[in-house]
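See structure below.
Apart from one protein chain that is not included, each protein chain of the complex appears where it belongs.
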Amino acid sequence: MDYSKIESQAKRKQRAEKTVVYLLLTLWAVLVLFPFYWMVLTSIKSYSSYNSEYVPTFFTLHPTFQNYVDAFTAVSLGRYFLNTLVFTLVTTAIMLVVVTLAAFAFARLEFRGKQLMITLFLSLMMIPNELVVITNFVTITNWGLRNTFAGLILPSVTSVFYIYLLKENFEQVPDELYKAAKVDGTSDFKYLRRVMMPICRPTLITITILNVIECWNAYVWPRLITDDARYFLVSNGIQEIRENGFGRENIPAMMAAVVVISLPLIVLFLIFRNKVMAGVARGGTKG
Amino acid sequence: MKIVLEHLTKRFPNRNKKVREDVIAVNDFSFEIPDGQLIGLLGPSGCGKSTTLNLICGLETPSSGKIYFGQDDVTNLPPENRGVGFVFQNYALYPHLTVLENILFPLQNLKGQNRPSKEDMLRRATEAAKLVRIDSLLERRPSELSGGQQQRVAIARALVKMPRVLLLDEPLSNLDARLRLQTREEIRRIQRETKITTVFVTHDQEEAMSISDLIVVMKDGVVQQIGKPQDVYDDPVNLFVSKFLGTPPINVFAGRVRGGQLLLGDDAVLPAPGIPDQEVWAGIRPEGFVPDANGALQCDLIQVEVMGRDTSVVCRHGACEQAIRAIVASEARPNAGETKVRFALKPNKVHLFAKATEARLSA
Partner (left out) sequence: MKRNWKGWLYLLPAMLFLGFFMVYPLIDVLIYSFEEGYNSASQTYFGVGLYNYSYVLHDPYFLQAVKNTFLLVIITVPLSTGLALLISLGLNSIKPLRNLFQTVYFLPYVTNTLAVGLVFMILFKKTAYTDGMINLLIHAFGGQSVDFIDGPYWAKMFVMSLYTIWVVMPFKILILTSALASVNPDYYRAARVDATPKVRIFTRITLPMISPMIFYLVITGFIGAFKAYSDEVALFGTNLNAAGMNTIVGYVYDMLYGDSGGYPSYASAAALILFAIVLTITCVNLLASKRRPQT
C-alpha cells in the first residue's frame, strides 16, 4: 500500500471540499447582503443621477444625504417611526404583564377548573390569526377605535404561545422555593416579582425580543385598522410612500426610508445577536 | 500488529485566548506496543491518555513525532485508511439502527473488491455478535439494551471489520460496579481469542491492572512508567506512580535517612543501605505493615475495620498527614480497645522517594 499517496489524496480532497463549502457559503452571503447593499447604495444616489443611469452603477462617487432629508420632510416618516415605537413599546409592556400573570396562575397557583383552562388555552394555539382578524376588524370598528392606538394595540397584546413558553419555564422553578417563600410570609405577587421573574429572565427576554420583532414588522392588522396616515406604522407608511409617496416616483428617497426603517432592528440584532438567535430558535417562526 | 510511537507530541492552542502558550496534551511519548498485547493507558483525567488514543486512531494528527503500524508509517494517514477499530466511551451506537445494522455498518462501507457479498457480511456480523455473546439481541435497538449489552455491540462493531488494532476509550466508565467486573473479564477474553493488539484508556487503576499485559501510567502528558502491572506496582519509579496504583492507596510519610537508617519521626524503622542522608518521602503499602509487639513503628490506633478475610487497621502517626490504613491478616489484628499499636515493616513494601524530585531512591 502506498501510504503517502493516500495521505496526499486525502489532503487534496479535504482542501477541495473546504473550497467548495466556502464558495457556497460566500455565494449565499452575497445573495443575502446584496439587497441591503443595493438599498443603501440607491439611497445615497441623487434623484437625477439615479434616473439618468440606464445601466445602474455598483457604486457612487457623489453620495448625497438629500434623500434622507426628503424622507423625513416630504413624507411623514418621522411620524410613522414614532407611531411604531409607541405601538411596539406599549404592546410589549402590556403583553409582558398579561402573559406573566397568566403563566404564573397556570404554573403555581391552585384553583378549581385549572386543568380545563389550560386545555382551552392550549387548544387556542392552533387558531390562525387570519381566522379571528375578520371579527376583530368588525369589533374595533363598532367600538369606534379605528385610527387609534387602542385599536391597534388591544387585539395584539396576548399570545397563547408566550403564555405556554413562560408557564413551562415557571414550572421548572423548584417547589421548595415557593414553600420557603410561604414560610417567610411572602405574598404570591411578591414571590412572582422577586423570585420567579428573575429566575426566568431568559424566557422573558426571549418573548420580549420575539414580540418586538413582530410589532416592528406588523403590517396586516395596522393596515386594516388605520386609513389615517397619522396613525400609520412603518410597514403601512412604506406602502403609502410607495404608492403615493413623493409626488413622483422617487426611488432613492424611497430607499432612504427603507434604510431608516430597517436600521433599528438590525442594530438591535447586532448588539444582542446571541440572545436574539437563541430566542428565535426556541420559539420563533415567521408567517 | 506492532505499534511504534516515536517522540509523539501533541499541542493544542490554549482555550483561554489571553494565554499565548499552547497546551501540551502529549509530550514526547515513545513506546513500542508488542503485537497481540492488551495495553492499559492509565492516568488521572486530563493527563493526555485520550489524546494518545486519538493519535493512534488518526482522529488527531500529532504536532511532531511518528506512528508506525508494523513497518508502515501511518502518522498522517486518515483514520479510515488505518484499519483500526474504536470503541467510544458512550459507545456511539446509531440509535435508529438495530444491533445487526449497527454491526453491519462498517462492512457496508467497504468498496470494490474488498466488499464482501451480502451473505459474507451477514456471516461475519453474526460471528462478531457470537464472539461478544449478543447474538440473541440482533433485532433490538440500542435503546432497548442495558449498558453492558450496548458496550458489547460497540465492541462487535469495532471487531467486525477485522481491525489491525482495537482501541477502547474508557470502556467501563459508563457501567455499574457489578457489570464493570464482568465486562472487563469479557474484554480480556475477547482480546485473547482474537489476538488483536488492543489499547484501552482508563482512569481506574484497578481496571487497568487487572486485565492489561502492560500498563502505561501518564501524568500531564508525560509518560511516567511502562511495565507489567505487578512490576509497576512493586517497583514504582516515582511518588506519583506509587500513589496512583493500589487500593487502599499507599501511605506516605515524611521521613529522613540518617546513616543508612530510615527515620519516621524519631523511630528508626528500617535499614536503608546505600542511600545518602536526606529528607525523603516514604511510601508504605497497606500490606507492608505487620502487627508486632516489638515492631519499630508505633502508631495511635483509631479504628479496626473487620472485612472478613483481612482486617483494615486505621491509625495515626506524627510523620504522616493522613490517617494510615494498614491491611493485616485477621488473626493478627489488634484488639479494638487498645490505644497504641506497633508494626514491623516489610522492606519490599516500603519505597523511598527524594523529597524534592519525588523520584525513587534505591541503593
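Letters A and B name the chains as they come in the text, with residue numbers starting at 1 for each one.
In the analysis below, a residue touches a chain if its C-beta (ideal position, glycine included) is under 8 Å from a C-beta of that chain, and two chains touch if they have at least 3 such contacts.
Predicted model, so just to flag it, every value in this text is computed and none were measured.
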Options A:T139, A:T186 or A:T208, residue touching the unrepresented chain: A:T139
Residue, one of A:R12, A:K179, A:R194 or A:R242, that touches the chain absent here: A:R242
Residue touching the undisplayed chain, where the options are B:L8, B:V26 or B:V84: B:V84
Touching residue (missing chain; options A:V173, A:V195 or A:L268): A:L268
Missing-chain contacts mapped onto chain A: 17-18, 21-22, 24-25, 28-29, 31-33, 35-36, 38-39, 42, 51-56, 97-99, 101-102, 104-106, 109-112, 114, 117, 121, 124, 127-128, 130-139, 154-155, 157-158, 160, 163, 188, 213, 216-217, 219-220, 223-224, 234-235, 238-239, 242-243, 249, 251, 254-255, 257-258, 261-262, 265-266, 268-270, 273, 276-277, 280-281, 284-287
Positions on chain B contacted by the hidden chain, ascending: 57-59, 78-81, 84-86, 88-90, 92, 94, 96-98, 101, 105-106, 108-111, 157, 161
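Here is the rule we go by: only the chains that are shown with their structure count from here on.
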Interchain centroid distance [CA atoms averaged], chain A/chain B, Å: 56
Sites on chain B touched by chain A in the complex: 72-74, 76-78, 81
Parts of chain A lying in touch with chain B, wherever the complex brings them together: 1, 3, 6-7, 10
